[in-house]
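Dumping the structure here so I can ask a few things about it.
All protein chains of the complex are present and in place, except for one that has been dropped.
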Amino acid sequence: MSDQSSSDLLTQKTSRRRFLRDGGIAALAVGVACKAAAPPAAAAHQPNPGQTGGTMGPHDTAAGSTQSAADAMDAMHEKGIKAFPAKTAGEGNQLLAPTMQNGVKVYELTAKKIQWETEPGRMVEAWAYNDQIPGPTIRVKEGDRVRVILHNQLPESTAIHFHGLELPNAMDGVPFITQPPVKPGQSYTYEFTVPNSGSHMYHSHHNSAKQVGLGLLGAFLVEPKTKSEYDSPDVDQVFILNDGAHGYTFNGKSFPATQPIVAKLGQKVRIRFMNEGMMIHPMHLHGMHMTVIAKDGWPVPAPWKCDTLNVAPGERWDAIVNCNNPGTWAFHCHILPHAESDHGMFGMVTALVVQKA
Amino acid sequence: MSDQSSSDLLTQKTSRRRFLRDGGIAALAVGVACKAAAPPAAAAHQPNPGQTGGTMGPHDTAAGSTQSAADAMDAMHEKGIKAFPAKTAGEGNQLLAPTMQNGVKVYELTAKKIQWETEPGRMVEAWAYNDQIPGPTIRVKEGDRVRVILHNQLPESTAIHFHGLELPNAMDGVPFITQPPVKPGQSYTYEFTVPNSGSHMYHSHHNSAKQVGLGLLGAFLVEPKTKSEYDSPDVDQVFILNDGAHGYTFNGKSFPATQPIVAKLGQKVRIRFMNEGMMIHPMHLHGMHMTVIAKDGWPVPAPWKCDTLNVAPGERWDAIVNCNNPGTWAFHCHILPHAESDHGMFGMVTALVVQKA
Partner (left out) sequence: MSDQSSSDLLTQKTSRRRFLRDGGIAALAVGVACKAAAPPAAAAHQPNPGQTGGTMGPHDTAAGSTQSAADAMDAMHEKGIKAFPAKTAGEGNQLLAPTMQNGVKVYELTAKKIQWETEPGRMVEAWAYNDQIPGPTIRVKEGDRVRVILHNQLPESTAIHFHGLELPNAMDGVPFITQPPVKPGQSYTYEFTVPNSGSHMYHSHHNSAKQVGLGLLGAFLVEPKTKSEYDSPDVDQVFILNDGAHGYTFNGKSFPATQPIVAKLGQKVRIRFMNEGMMIHPMHLHGMHMTVIAKDGWPVPAPWKCDTLNVAPGERWDAIVNCNNPGTWAFHCHILPHAESDHGMFGMVTALVVQKA
């Protein structure tokens, strides 16, 4: 959050510690609050009543060279965090509005090669649906009639597999098993009645290690006919992990360009984890636990709690966070080399910001 | 499925799409049906009533070189799929019949070096029990008295650990902890009363990273004294994953030589996943979900559903598939580089074929 308006807000804020006055994340909380039209005061890092903030003790003399090396490293760490959430071109997971044709929800997806900015200044070759990574979010209801028209503007053949949907075989999207490949320049139409609810994905199933790695993937969310207590969260967050040619990413971006999840104190956030990568990522949330409610779109027999949720390639996990602890909470893959180097945090790091009302 | 009889069946079949008429997997479904003595019509890819098959749209002109490169890649993909299920020499998991001696079920396992064909034309050095990989399946009942005689014809010492069975310590198979190593040329006899039921494994526990990687492993299945609703499935499938010296394999074979699971519409398939490799493999089934019923041979407190099941080394997971969706369904590890390259599918790919009655 480096825009002027939030910086202005920041300088008006009274903070008892110089750290917070200069800190990037303090700015983040304000900036985010600003976006959400909450009063600036909501974002102040106030210790809980009865709790004291940490106290820095006396500073022994360290050797000058050690001190300056430590300062130099810390400056790199601080710079990354101050930049968060950094602006980049392009945003994935944008909700795709269908056109209606005789009661059928029609979605058009164009696959083509683009340049994608994963973090400020880092442009990568990407293969994308509708110029975004992850591709646009398709959100429908169980029982809807849906048509998905794929336009292939890639230099390779492709196809779409609707991962998790229990479709008729001819709609399964596997070239040479359920359909011919969709050649460069061709279009292909899928049409089906949505058979099961939950958090699913769509992605290429042709030369997939490459094509999915380059970005041909998106969320396919199906609201159930009968809503449960979890189906009306205050915040409903798609959270797609990837680790291919674009580096370690959440929703197509790397820290500091990852976007925080923002909620108000007392709200419930539903996080829909989806792993489109090649590695397992144990996602760790600070400050609050997650209550796991669904696996691959299917409700678990009994919700269970954790703060570190292991998400394997192809899996989807839905979890609820009851945002009862205010502050900016680190949220990252706990395979630490996916999240931090001696140059600071990078890759699979974001934050859950819980704003005081 | 490249044998003449299935090809003959294939050419007699009326198919509305050229793709299916030429397709290898269409041949697969017929060929498999043929093996199972089902009428050829059962294998036709008929779209569900009320569902339309995918529709190829108009073909824009792509640059000639792009088109021919895409065609060349697709041809490689098609070739692999047409070859499935490819014939290779050797078949693992063959049920081993015991000899009975005074009420004891006696099994003999000879460990020796062999050549093993993992896919057509790819011969690898293997260390095998009874000349097969995975070794022969031992299937007994809880409470059975069992004797396993190991004959070591390998150039190294070895030993057998019965992974998951809660045996007396002296039968645990760990050299220098519970027994001496079994030297080249020696035999060693294990004898025990089978203490617990479920899906277990036997494998070498000496120089095991090498010996298990080369093939010294097999399934040890124990039927419970009291059967549950899951203990009489229509199809009972051992499914052993490996990723060592032989590449990425299911039951000792790599795609296209992996063997499909075949069931009729309405049948229930029990899949007994076992990971004998060094990596985690999230197994993804298309078209239908799996209901997980047991972990390491122990019933789970409440069965849970998924379409992507993460199987770690040493783990066993039992799952039921209710085959209610006809067709040939891809079934693969979702770490995509274990399943597909730009040369087509390979390694950890097979199919679940659900035939219409």
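The chains carry the letters A and B, assigned in the order they are written, with residues numbered from 1 in each.
Convention: a residue touches a chain if its C-beta (ideal position, glycine included) is under 8 Å from a C-beta of that chain, and two chains touch if they have at least 3 such contacts.
Everything numeric here is computed off the predicted structure, so don't read it as measured data.
Peer 1: Which residue among B:175, B:233 or B:247 touches the omitted chain?
Peer 2: Selected residue, touching the omitted chain: B:175.
Peer 1: Using the touch definition up top, pick the residue from B:64, B:103, B:121 or B:185 that touches the left-out chain.
Peer 2: B:185
Peer 1: Given the contact definition stated above, which residue among B:66, B:94 or B:208 touches the chain not shown here?
Peer 2: B:208
Peer 1: List every residue of chain A that touches the chain not included in the displayed model.
Peer 2: These residues touch the chain not displayed: 17, 19, 23-25, 45, 47-48, 50-62, 66-67, 69-71, 73-74, 77-78, 81-82, 280, 282, 284, 286-289, 301-308, 310, 325-330, 334-337, 339-342, 351.
Peer 1: May I ask you to list the residues on chain B that touch the chain which is not drawn?
Peer 2: Interface with the chain not displayed, on the chain B side: 149, 151, 155-157, 161, 163-164, 166-172, 174-193, 205-210, 212-213, 278-280, 295-298, 300-302, 310, 312-316.
Criterion: only the chains that are shown with their structure count from here on.
Peer 1: How far is the middle of chain A from the middle of chain B, if each middle is the mean of its Cα atoms, in Å?
Peer 2: Here chain A and chain B have centroids separated by 35 Å.
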